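Structure incoming, see below.
Yeah, one chain of the complex is gone here, protein chain that is, but the others are all in their spots.
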Amino acid sequence: MSGFLSYVRRNPALGVGIGMLLFLLLFTTLGRLFVNPLHAYPLSVMPTQPPSAQYPFGTDVQGRDLLAVMVVGTGLTLQIGAIAGAIGLSVGIVLGFVAGYSGGVLDTVITSVIDVYMSIPGFLILVLIASIFSKVDLGVTEMGLIVSIVSWAGPARAIRAQVLSMRERPFVMMSKLSGMGTFEIIMKELVPNLAPYLVMSLSQTVYGGLQASLGLEALGIGARREPTMGMTLYYVQYYSALMLGMWWWVIEPIIVIVLVLTSLVMTSFGLDEIANPRRRKTV
Amino acid sequence: MKQPLVEIKDLKTYFYVKAGTVKAVDGLTLTVETGTKLGLVGESGSGKTTMALAIMRMIRPPGTIQGQILVDGVDLLKLSEEEMRKARLSKIAMIPQGAMNSLNPVARIKDQVLDGMLDHGEKFARGEEEKRVAYLLDMVGLQAKVAKMFPHELSGGMKQRVTAAIALSMHPKVLIADEPTSALDVVIQREVMEMITRLVNDLNLSMILIGHDMGLMAQTVDRLAVMYAGHIMEIGDVRDMFADPLHPYTKALINSLPVLGNRGVFHGIPGVPPSVINPPPGCPFASRCPDVIAGICESQTAPLRELRPGRWVACHLYDGEK
Partner (left out) sequence: MAPIVELRNVSKFFGSGPSRTVALDDMTFSVDEDFAKIVTIAGESGSGKTTILMLLLGFYDPSLGSVMYRGKDLRKLDKDDTVDFRRNVQAVFQDPFAVYNPFYKVDNLLSIPIKNFKIAKGKEESRHLMETALTRVGLRPEETLGRFPHQLSGGQRQRIAVARALILKPKILLADEPVSMVDASLRATLLKQIRDLNQELQIPILYITHDLTTSYHVSDYIIVLYHGSVMEAGNVEEVIRSPKHPYTKLLVNSIPWPDPNMLWGATAEEVKGKAAELGTHACKFANRCPHAFEPCVKEQPDLFRTNKGTQVAACFLFQGSETLAKDKLGTLFTK
């Protein structure tokens, strides 16, 4: 632990990023002890109240306690990001490794699929798919799944590039000379080396997924019944909150979104230093 | 006796880092006469490249430079930033290690050669630029048409020649060449080294050739300085050094090299070079020295003394001699 802490002192980005993430996680989990989660939904409390002792974060037009909304919503938004990230990365890893290591026809096929896929604007795909489901009540999990449709291509390509460059390294040749088989080499030699890169890729995928979900939700395409940050912003818009002078309703989701995204970016920066050995300070 | 062109006195380059003090160059003293070639030979970690950068005042914090670097009577360390900037390339130029990779991949050779000169305020009339570039390229054995090319169109040897042309474009007084041929094949290496030597002779420059290849030193330089872990161990005329090495390190180094006739005979130096972070007191070679004197060598660094005219050694074995 002390080793980790002293490392963090040299890599403040990682420390700040992880710290912020931890804070947000604590906020959404422990926060539930201090609020009634049910109040994150409409018609729970007196509407349109500015922040006060009773409602520290104020309430919105539909009668939601905004503190409850922030506590519950942060978790939901993170959940969407996590699902998108996990699926995106897993698919990306499998495709990236297979394409990068095998080369030949398999690589060409996978790369072509990725390239074609990436040339289609992701947002259009998302809007299309989400609007197919617009009559259906979307839940947070479903949002996560939808958003993950566009989150796998980037990681697949990036991981493939990393694997391609690693494949030619002498230590891979040495492993072959030591009698290791292909699968063994991938799992034991390449993956550990790429672990920091993969984690960084994860934070990037989560970030991308979150951005996509926020974009969709702001247009009203999302888990309408859930108090996610994106949906909150949708209602802020819908009810012209700013015109009504409800500044608290506007800035609170923005602050949470900024915190979430910043924490991911910082973590990503911090991990980049580990993933990219040349950037590591040696002394 | 004429004053030497380059006089380095007690040069120290220390890096202050969290783990301690890295004494990359620890009290280096040497001189280079006008028109002569000095070789500075050392292994990795000896501090030779750091020394080259220190002379050019290109050491960044947390590194510091102390001592005196006199070129033509002027102490470079006392110059202002602007004066030093002007001195680079015009008075003292460097061909850095891996110079082939230091060419801008998206600029034509012509522009890269002119860049330094224009930066130093040289003005060219129309058409003069091409002539000057062609002249410089010819000087290093390249055809004029190279001027329009990009670095990736040139071979390794050609790129190295371009960096030599850039370094010599303003006819500096001192040329520092840091491993100028390390990535080149043996035949090209010979051509490039001969070209550099010829130019140094023709333009009456002084050259400091830095490297680890004793063979190249033997072929090229007039005087040789041997560096180990930030210290100078021995300096002398190159023929003298090979014929009669005084310092145990120099002896061991020369003995370990293959020469025609000693096939199959291997004399390596046991042990490993020491770390230069927080170095222990005493001579850095003590732990590997076959002639180490117990009680003295490990605790006291031997000062660099002029044993004979032009021959300097830093070794306790010669403490008694006058």
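A and B are the chain letters, set down in written order, and residue numbers restart from 1 in every chain.
The rule is simple: a contact is a pair of C-beta atoms (placed from the backbone, for glycine too) under 8 Å apart; a residue touches a chain by one contact, two chains touch by 3 or more.
Because the structure is predicted, anything quoted here is derived from the model rather than measured.
Colleague: Thinking of the whole complex, not just what is shown, which of B:62, B:98 or B:258 touches the missing chain?
Modeller: In the complete complex, the chain left out is touched by residue B:258.
Colleague: In the complete assembly, which of A:136, A:177 or A:243 touches the absent chain?
Modeller: Touches the omitted chain: A:177.
Colleague: Which listed residue (B:150, B:242 or B:318) would be found touching the missing chain in the intact complex?
Modeller: B:242
Colleague: Using the definition of touch stated at the top, determine which of B:10, B:128, B:153 or B:185 touches the missing chain.
Modeller: Considering the complete complex, B:185 is the one touching the chain left out.
Colleague: Kindly note down the residues of chain B that lie in touch with the hidden chain.
Modeller: So the residues of chain B touching the missing chain come out as 43-44, 185-187, 189-190, 193-194, 212-219, 238-239, 242, 252-254, 256-260, 262-264, 266-270, 272-273.
Colleague: Could you please point out the chain A residues that touch the chain left off the display?
Modeller: 169-171, 173-180, 189, 192-193, 277
To be clear about the criterion, only the chains that are shown with their structure count from here on.
Colleague: Just give me the whole-number Å value for how far the CA centre of chain A lies from that of chain B.
Modeller: 52
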